[in-house]
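Have a look at the structure below before the remarks.
Left out: one protein chain. Kept in place: all the others.
Then we have chain A:
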């Protein structure tokens, strides 16, 4: 590749600029080299693998029958339940925090900032442990697992969601608000009719990504002791390893189940993105 590009290398004047034919050939060489490396790496991996063992302990789909239908009815169901409930808590908390963050009353701003920094800076796993074991110690009550998940994940995601919402609101140009006010709209009306609908389009893709993150983080509930009916996908996968004698195959099944949730969400986020990418020429007006 470097030999092909050397003639025109650093100072490319019009005299030394390569003719179209040569540029095309160089491109073909580049693609050829990339394809060769690709094939070589794949071949090396395939040859190095122990196919016989893999067949019995990773891709052993014949042995995983007992996982069904519970892995779907209970596991997938619980993962969805934990995700949806914690997202609702996170969204409500995020809206409240975002409003506090933009409040004219300073203590609200301090509290919201402290909250956000704390929960963004602490691993979600620790929050799970704190809620799972801390709440019974502190209040003498044992919350049901779904409530613990909802509270722990919800409070963590509220911190992220509030930042997303705030960024979305602030990304709407000031001129939009001013134009609405200059038409006689009161401040709340300008926010409701003009600013928030535009901010909503901006935050849909990051909010969808937040749901994907929550789906995966709901697996952290495994650190708490779960009853059979509280199992979610990851727990099913881990238990399957010991129970079924099919090696890691149950984990692979659990992974595929996650993808059933996350891939459509990811596609949805991309669709939102392309829709809101429509550029607006209404930029901020400076005084």
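Here are some notes:
Heads up, the rule we're going with is that contacts are C-beta pairs under 8 Å (C-beta built on N, C-alpha and C of every residue); 3 or more make two chains touch, one makes a residue touch a chain; residues count from 1.
One rule holds for everything that comes next: contacts and distances are computed from a predicted model.
Per UniProt, the protein behind the absent chain is "ABC-type polar-amino-acid transporter"; the candidates were "Acetyl-coenzyme A carboxylase carboxyl transferase subunit beta", "Urea transport system permease protein", "ABC-type polar-amino-acid transporter" or "Glutaryl-CoA dehydrogenase".
Interface note: of A:124, A:180 or A:269, the residue touching the hidden chain in the full complex is A:180.
Contacts to the hidden chain, counted on chain A, fall at residues 173, 175-176, 178-186, 189, 193-194, 197-198, 201, 278-285, 287.
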